[in-house]
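Removed: one protein chain of the complex. Kept in place: all other protein chains.
Right, chain A next:
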Amino acid sequence: MNAPDRYERFVVPEGTKKVSYERDTKIVNAASFTIEREDHTIGNIVRMQLHRDPNVLFAGYKLPHPLQYKIIVRIHTTSQSSPTQAYTQAVNDLDKELEYLKQAFEVCF
């Protein structure tokens, strides 16, 4: 009765931004990124990539509720970097790594 439609899991509705950003008011160099219509597939990969950055003090993700299809990624960094920079760097590195993996597969197959 209250179950959301299945296509809600991956279709971003009109007007909602895919990624939104919220600075943490109480801690310096800390922020949360809310990614709409994504799940553990993206969240875990981004989190593991953020761990590889030495400037990142804390990186974690969660799904606030299994029926709300979004993830929240929380990042704390040192003063040498900023959460936005760390996040952008992580996503770009993952993009390149997946591109490399795709080419490795294409060579094999």
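Simple rule for what comes next: a contact is a pair of C-beta atoms (placed from the backbone, for glycine too) under 8 Å apart; a residue touches a chain by one contact, two chains touch by 3 or more; residues count from 1.
Following the convention adopted for this analysis, contacts and distances are computed from a predicted model.
Visitor: Can you pick, from "DNA-directed RNA polymerase RpoA/D/Rpb3-type domain-containing protein", "Proteasome 20S subunit beta 12", "Peroxisomal membrane protein PEX14" or "Aspartate aminotransferase", the UniProt name of the chain not shown?
Guide: Its UniProt record gives the name "DNA-directed RNA polymerase RpoA/D/Rpb3-type domain-containing protein".
Visitor: List the residues of chain A that touch the chain left out of this view.
Guide: 6-7, 9-11, 39-42, 44-45, 47-49, 52-55, 80-81, 89-90, 92-93, 96-97, 100-101, 104-105, 108-109
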